[in-house]
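Apart from one protein chain that is not included, each protein chain of the complex appears where it belongs.
Naming follows writing order (A and B), and every chain is counted from residue 1.
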Amino acid sequence: MDDIIQVSRLTKKFNIRQNSSFIKSLFSPEGKTLTAVNNISFKIKKGERVAFIGPNGAGKSTTIKMLSSISYPTSGTALVNGLVPWENRKKLAYDIGTVFGQRSQLWYNLPVQDSFFLMGKIYNVDEIPFKRRLSKLVRLFEIRDLLVRPVRALSLGQRMRCEIVASLLHRPQVLFLDEPTIGLDVTAKEIIRGLIRRQALEEDTTLLLTSHDTDDMEKVCDRVIIINRGKLIFDDSITALRDSFLRKKYIEITTDSGQKIKMVVNTAITPAKKAVDELIRQYHVTDLTIENPPMEEIIKEIYARE
Amino acid sequence: MAAKFIKLFLYVQKSNLKTAFLNLSDALVNVLMMMLNNFSYIFMWWILFQNKGSINGWNFGDMALLFAVANISFATYALFMRGLETLPEYIDSGGLDNFLVMPRSELMLIAFSESSFANWGDYLTGFIMYFFSGHIGWTSFGLLILVTILASVLLFAIRLLASSLAFFINDSQRLGDNFFIAVITFASQPSSIYTGWYKVISLTIVPAGFLVYYPVEVIRAFSWTNLLCLLGGVAIFLALSLLVWRQGLKHYSSGNRFGVR
Partner (left out) sequence: MNKYAALYSVSLKQAWAAKASLYGRLFFLFILIFIYNHLWEVIGAENNSLELNRTYIWYLLFAEMIILSSPRADRSLFNDIRDGTMAYYVGKPISFFLMRCVEALGSMTASFVLMGVLGSLATLLLTGEPPFLWRHFPIIFLMCYLSSCFNVLLTCAVGLCGLWLASIRTLSMLIERLVFTLGGGIFPLSIYPDWFIDIAKYTPFYSFYYLTIKLVYDFSWENLAVAVTLNSGWLCLIALFTIFAYGRLTKRINIYGG
């Protein structure tokens, strides 16, 4: 099987300047060094959907930036679709798509379709293939009604769908998604996850998705890589992660008297259904949520087992 | 209460100065550039006065006095009240909340929150222009200090009015900025040209008259009437701006806009 992404011993260090003075920094450019990504190696096969997970500041975005040719590593190497990203920027650009949750590539005041048209031009997509491509993506991401609306009039979730479509117009082999669900509410997150997964399955796109939300990976991906403080600490299938670390579920209920009750269930001992049934039997439940343990808990546990 | 304000004020200024002194050479270059910028504008007018002698009774000395008043009061504004320019952003983004929960007067905190060191160049420009005005003397210097303080209070009021628009109108940042710039532009011309309707405008919608005309008149040809006019104008605009600000706060519900391009 071909590996579409190969990362080997990738390291990125940052110099943090002690003072911001331009003139001083000319003479003494040294400062503290921070290792954002520390000696990371992994391979991703074509069509794999990989979640790149870790708490804030773990080095996820830094890694994605290097793989999408935005920044240089300090040492180590990587191949994306057979190219070293930072040496073949323009060439690689046509093979990859990027969505950065906190940066918009759409034109704020114009109808969404104008931005799509422009992306098509920038990526040299011919008119007829472009139209075909667009109508397919419009169907996949259910944005037909949004096309003529100016971007400023979209909700954040709608906008994110359009951002993803904009990144897929040139039919990239690999799609990098950096925090695609950031800032979205629960329903909008659910919708985005479903759409991303459907598109990837249908077109066999290789996905690399970063998030600090464990639900993102469970709903979209098959494999998960966890990094913490720049180091790779876990790389296996979602099922493996689920079996060993996602056993605990956080259940929260609200009763009709407005009381809130939280409990942690270890599903290896008590199946979640049993716990919920028990709760419903005992209380008059008006609201119920079941959540995975937060990222920090999982990481703590990974370290605890080592 | 007053002591607390002075303390806070000194604290903000101290930290601003500290930042400037960390990059002292950069800061000084900026001050010099600011002065160069001012003098290039003044130069343009000097040329015009050289050509025409006087404009409606004003000679270049009078214009120099206007530059002194305008630069000194604007420096006071830019060094100590510039935070007001960011107010519309705070209102739109809900960032105003951070100020409202603080146990001091939010208005002063916002005003103090920004200060640009480069505008010390405006003070220098102003005092240099005063020496070229031909109205030098201890009394006139005392009057200069007095009128520039009043003018900077007026600048505070005008900017507060402009910024408070954000309470009532969406995306008003540009509108407010434009109003403020219009006042400054009106104030940067020889006041002697404003007669008739122009004078009415310069004392009402675009109160540049109180910003420079009356201050200059007070120094140029002191009379109690001129001083009272100046005081009255400043008081009215200050009261108006505070009123609008209060009304705005009542109107305010913290925003929830997302940052997009």
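Quick note on the criterion: a contact is a pair of C-beta atoms (placed from the backbone, for glycine too) under 8 Å apart; a residue touches a chain by one contact, two chains touch by 3 or more.
Bear in mind that the values here come from a model prediction, so they are computed numbers and not experimental data.
Chemist: Going by the touch rule at the top, give the shown chains the omitted chain contacts.
Modeler: Hidden chain, whole complex, touched shown chains: A, B.
Chemist: Using the touch definition up top, pick the residue from B:L100, B:I136, B:I193 or B:L243 that touches the left-out chain.
Modeler: Checking each option in B:L100, B:I136, B:I193 or B:L243, the one touching the absent chain turns out to be B:I193.
Chemist: Which of these touches the unseen chain: A:S68, A:N81 or A:T181?
Modeler: Answer from the full complex: A:S68 touches the omitted chain.
Chemist: Looking at A:I4, A:I40, A:A78 or A:L92, which residue reaches the missing chain?
Modeler: In the full complex, the listed residue that touches the missing chain is A:L92.
Chemist: Under the stated touch rule, tell me which residues of subunit A contact the chain that is not displayed.
Modeler: Considering the whole complex, subunit A reaches the absent chain at 12, 20-22, 65, 68-72, 85-86, 89-90, 92-94, 96, 98, 100, 103, 107-110, 114-115, 117-118, 121-124, 150.
Chemist: What subunit B residues would touch the chain not displayed?
Modeler: 23, 26, 29-30, 33-34, 36-37, 40-41, 43-44, 47-48, 50-52, 55-56, 118, 171, 174-175, 177-178, 181-182, 185-186, 189-190, 192-194, 198
Methods note: only the chains that are shown with their structure count from here on.
Chemist: If you average the Cα atoms of subunit A and of subunit B to get two centres, how far apart are those centres in Å?
Modeler: Taking the average C-alpha coordinate of subunit A and of subunit B, the gap between them is 48 Å.
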